[in-house]
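Here it is: the structure, laid out below.
With one protein chain removed, the remaining protein chains of the complex are shown where they sit.
Coming up: chain A.
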């Protein structure tokens, strides 16, 4: 009998977004079950439903054959489902022991027998950390182990792991793989393992399910299929917002030249050139170093060293000097890194440029420029006096991009400009990117939506494990190839997985 069975589980949000269209999933005990899908395919929503964070709007779930409906995470946990989130939610100021037993009741901070239990638990996962060590002082790999121990302490039958290896180094990954195999194959538990790395999925899992556009499109025994088939299932025949155009590769003069750009956040120094009007895509998974590359170029990574020159002139290594030279960075987190919440649209738009024309503000000029930008990007708002906190995601993102549509901008670095926004705004932003490149602006574009990347870019850099593993013309690549390079064994040279 299946441990967990989901039939036609769907999730529609009140605003009309369909996150899951109806997914079937069968998880058997004693097996490692891989769950894959591109961003927005519905993986996180499915995990949230399984772990009781969200209630499904349709469909049935059977737990050990009985219909189950969890209203709170604690109910799913009591039933025997433990979820290890991607960003490990441990309390850094408490000890390993206290974290593992965090959901235990009782009056005393340390009950009798706790220590023995923890030691037994840690021994079970070959973990040698001191139970009294503070979690905040542990390495990231050890924290992952504590999270696993926490899941085991609750006696979970099903352990859900959301990208547990994304931020781990090779050896630490090995340890996690070993535990997962032991949990499933020796102890008879079920593990639902979410990852973007195809090679580890193939090496580790027994069964896989691929999600696409809110539905399961592939359900198979891992042994019967290869990485290429999985990649094709993930990519699918997507309806692209933009057709891929094969424009002539720009042959303009070199705009950006980077030599030996090195930072602790990247595995090896980077050399790179961008021509005027060229769009270079940066493909990579979470933790691949894609944002770190942009911050190193911009100078907001203060440990970055190396030579960056724009239009033949050397650019100093600080954001002030980068902006002065005409480099613009639209960072990944638009709320945390982009917008000033107390400012209206117009004051957010003029933020990088107000110092350029003397000490006194020229409000009329700022407002006129803001009116033009709002019109050009079709930002939907009552007016330029609307606070940015009232904007929808897509319109807020447009503000962070519009800020840099200024004559002084000579290089645009875009980090996930279309993440988390609706299709309409996304199409408009993609069209704008192409238009800006046609006007001669060089653009470096990071996106985890590979179809979008291929539709826009002239050339694609692939990052993996914080290093560039490929630099190819977009015309020579398709989405499957890109998925394999970024997450398959084809792109892996510093990762070894013992099967």
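In this section, a residue touches a chain if its C-beta (ideal position, glycine included) is under 8 Å from a C-beta of that chain, and two chains touch if they have at least 3 such contacts; residues count from 1.
Operating definition for what follows: contacts and distances are computed from a predicted model.
Student: Among "Dihydroorotate dehydrogenase electron transfer subunit", "ABC transporter permease", "Thiosulfohydrolase SoxB" or "Nitrite/sulfite reductase", find the name that the UniProt record gives to the complex chain excluded from display.
Tutor: Options "Dihydroorotate dehydrogenase electron transfer subunit", "ABC transporter permease", "Thiosulfohydrolase SoxB" or "Nitrite/sulfite reductase" narrow down to "ABC transporter permease" for the missing chain.
Student: One chain is left out of this view; which of A:90, A:179, A:322 or A:485 touches it in the full complex?
Tutor: A:322
Student: Have a look at A:11, A:31, A:275 or A:403 and name the one touching the chain we're not showing.
Tutor: Residue touching the chain left out of view: A:403.
Student: Considering the whole complex, which of A:131, A:338 or A:394 touches the chain not shown?
Tutor: For the chain that is not drawn, the touching residue is A:338.
Student: Considering the whole complex, which of A:141, A:215 or A:352 touches the chain not shown?
Tutor: Looking across A:141, A:215 or A:352, the contact with the absent chain belongs to A:352.
Student: For chain A, enumerate the residues touching the unshown chain of the complex.
Tutor: Counting over the whole complex, chain A touches the hidden chain at residues 298, 300, 319-320, 322-324, 329, 331, 336-343, 347, 351-352, 354-355, 358-361, 367, 382-383, 385, 389-390, 403.
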